[in-house]
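Every protein chain of the complex appears in place save one, which is left out.
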Amino acid sequence: MATQPTKLTPKELSKRPERLSPGHRLCAGCGASIIVRQMLAAIDDPVVIANATGCLEVGTTIYPYTAWRVPWIHNAFENAASTISGVEAAYRSLVRQGKIPEQNVKFLAFAGDGGTYDIGIQALSGAVERGHQFLYVCYDNGAYMNTGIQRSSATPFGAHTTTSPAGKVIPGKQQFRKDLTAIMAAHNIPYVAQAAPSKWKDLMQKTRKAVNCGGAAFMNVLASCNRGWRHGTDETIELTQLAVDACYWPLYEVEDGEWRLTYKPKEKRPVEEWLKRQGRFRHVFRPENRHMIDELQAEVDLRWERLLRLCGEA
Amino acid sequence: MELKGWRDIPIGGMILEAGNAVEYLTGGWRAFRPVFGQAGCIHCMQCWLFCPDSSILVDPDNEKMVGFDLNYCKGCGICASICPVNVKIIKKAKGAGEELAQDDPRLCIRTVEEGKFEE
Amino acid sequence: MSKFEALTGNDAVATAMRQINPDVMAAYPITPQTSTVQKFADFVSDGLVDTEFVCVESEHSAMSACVGASAAGARVMTATSANGLALMWEIVYIAASNRCPIAMSLVNRALSAPINIHCDHSDVMGMRDAGWIIFFSENGQEAYDNIIQAIRIGEHPDVLLPVAVCQDGFITSHGMERVEIYEDAEVKAFVGTYRPQWPLLDLEHPKTLGPLDFYDYYYEHKRQQIEAMENAQRVILEVTGEFNKKFNRNYSLFEPYRLEDAEVAVIAVNSTAGTVKVVVDQLRDEGLKVGLLKPRLFRPFPAQELASALGHLKAVVVMDRSVSFGAMDNAGPLFLELVAALTLHGVQVPMADYVYGLGGRDILPREIERVYRDALKMAETGRVERLVTYLSVRE
Partner (left out) sequence: MAELTEIRWHGRGGQGVVTAGKLLAETALGSGQYFQAFPDYGPERMGAPIRAFTRISSKPITIHSQIEEPDVVLVLDPTLLGIVPVTKGLKEDGTLLVNTPMSPAEVRDVTGFHSGKVFTVGASHIAIEEMGREITNTPMLGAFARATGLFDIEDLSEQLRAWFGKKISAEIVEANVRAMRRAAEEVQQG
């Protein structure tokens, strides 16, 4: 009798052994480790994980210590997807040849937005196009946080980073965030989703769909970073949810090409409310920059309307 | 862990003791600490869900939240901010908390192995 | 019973790969190695191998997937050339330091720019210090023999290093020659099954591979790599000996050709060594005491053995098919390493370097004959007129 999957309630989940041990060196209040803990808690099957270079990798495996209680490999910055595709190919081959038993192993790759939107997008696109059975998770904290908050294509419009500083002439990042989730949906793979740890059940249900979709899956998960976003260490979950309610980070899934909204805020918050709480946007509240808030709001609305249409909700 | 020579470590940079990060106590990072009103707790385990450092201690048999693992808690205060009980029973207090540990019954310091809870 | 076939160097290597039947092959096409991967793809789609063939989107991902698969516990092979190897650069070093015994067919081709699809050794010479074991092959037969041995050498517990087997792009990779192909069962028996000691897919003993090393441990891990490279020569001779016995071959660290009683010798690798042999025979017919030393193993570099094999000579000339730009006299890397090896092992002999064949330019017997005449003059006068000569470059 196939054992029943663990019920998705905090009580039941809290009984399962932690796969990411305490003692890792991610910053206090880090969104990424919450995401990893929640997603791994949702997967009952054995997992093998690849990481790209980045905060998660650095913070969890400073030799001779490792916080990983599951098989884990880091290769380089731009190849989490191709590395895990090699591990998955080995598993497929060794099982097919009867050299190791089939153990329903789930293969995951975790990488930050820099490692996914920018330097790793080619390996990601290649691996999903080849149809390896794995889930690629991007913990999107909106910049190269590990190396000191440099701008990535995931950095929000207007945000201050060390390579898109809020200067007198150029006030912060001038481009809108690359919509990577839509790009991955265009790969027509079985499962793509955007999620956030503040809506933990939604994140966990999506994780389960992703690891059981029978093919390549991609999840983009908002990971607040109090260092980079400049907010209090205790505001991680609150600000993550505010981004969702402001529809800057909508929660939806694309299952076999079917777009479905999985959360609709009762009251859509103005994006300004989210910006106001973060030091990286302080400069847009100066009179001469306020227009940037409107530009960002317009873009957020444009993308939100488009998403509603795609999900048949408009 | 005292430093080993090259003949005494696995080759290829491998780490063979999974999860040995538990030997590294990050509790020392705290500037704030969680203070816990055990009586008012409804054991909803939200704090367990949102703790970045797996530092919420759980008694799985009785499905109860029983305290914080101050060996690792970095004092971020997320548990305090998301605790759904209207009168916040987890507060973010100044100080790392060690000096209060001994006398304050509400603070429970436990070392945790594999998520199991030991007295 | 082995059989003789008309095979290009690429097809010979592909045949070896089929017989080895690796668990995973991750590769990306690049001239001139491509027909190896094409041939292997036929084997895969005809069900002649059990290999999981990962057709990646770039060489960077080829080596990345190889590292993932090898770490997982699979026997892994790949093939590349020139710019492809250059794109793998970051991961070539990681493969070696993760101690992944990946076997790679490296079909030598000039590095860009300008882009050039023909043969020279700038690619392998560029990665010679990355921690890989490196073999040279004069022709398709040697590439076939070397890559079979590479599996056993790389996977030996005292070594556990990746191995690159070189051959010359187009000249031998696309040149069809007579190749002796051993029986499948014999090759299979020789390579045996791969028993990884710490496979990532061992769920009972979860491992972390690729941690962050600070300055407290990085050096120790590198010292382990040095130890592996030091063990490699012994293991290579053991495996080579076993191979020679089983398949009636005569491989070693290098091949001396009419060297014992020679006064002067040329040192050349890969296909050019074959052309040099023809010239040696001609000059020997004229009564001139000339010989050739053809290195096979390049990393680890058998300095001691090379020095003792060349100790008796009156002049030594090295032929380099690449240039170390900005190194002493802009000489070639093979020359620079041999100068060091000989000098430090007490062999004081006039030495000169002839850089030739860059970007596939042909090297003709008469040009090699001139090299020998220069060497004979050097032996006579004891003087080196020109340390580095760029053969056949138009002034």
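Just so it is clear, A, B and C label the chains in written order, and each chain counts residues from 1 on its own.
Quick note on the criterion: a residue touches a chain if its C-beta (ideal position, glycine included) is under 8 Å from a C-beta of that chain, and two chains touch if they have at least 3 such contacts.
Predicted, not measured: the structure shown is a model, and the values here were computed from it.
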{"item": "Visible chains that the absent chain touches, using the contact criterion stated earlier", "value": "C"}
{"item": "Among C:D120, C:E138, C:E337 or C:E369, residue touching the chain not depicted", "value": "C:E138"}
{"item": "Sole contact to the chain not displayed, among C:F4, C:Y215 or C:F325", "value": "C:F4"}
{"item": "Residue of C:N83, C:T172 or C:Q224 in touch with the missing chain, whole complex considered", "value": "C:T172"}
{"item": "Sole contact to the chain not displayed, among C:G131, C:P199, C:G274 or C:P295", "value": "C:G274"}
{"item": "Contact footprint on chain C, counting only the chain that is left out", "value": "4-6, 32, 117-118, 138-139, 168, 170-172, 174-178, 271-275, 277-278, 362-365"}
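The definition used in the following text is that only the chains that are shown with their structure count from here on.
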{"item": "Between chain C and chain B, distance of the C-alpha-averaged centres to the nearest whole Å", "value": "54"}
{"item": "Computed distance of Cα centres, chain B from chain A, in Å", "value": "25"}
{"item": "Touching two or more other chains - residue numbers and ranges from chain C", "value": "206-211, 213, 216-217"}
{"item": "Chain A residues counted as touching two or more neighbouring chains", "value": "61, 63-64, 66, 68-70"}
{"item": "Of all residues in chain C, those that touch chain A in their complex", "value": "23-24, 26, 50-52, 54-58, 60-62, 64-74, 76, 90-91, 94, 193, 200-203, 206-214, 216-217"}
{"item": "Residues of chain C defined as touching chain B within the complex", "value": "97-100, 160, 198, 205-211, 213, 216-217, 219-221, 223-224, 227-228"}
{"item": "Complex contact set, residues of chain B against chain C", "value": "3-6, 9-16, 18"}
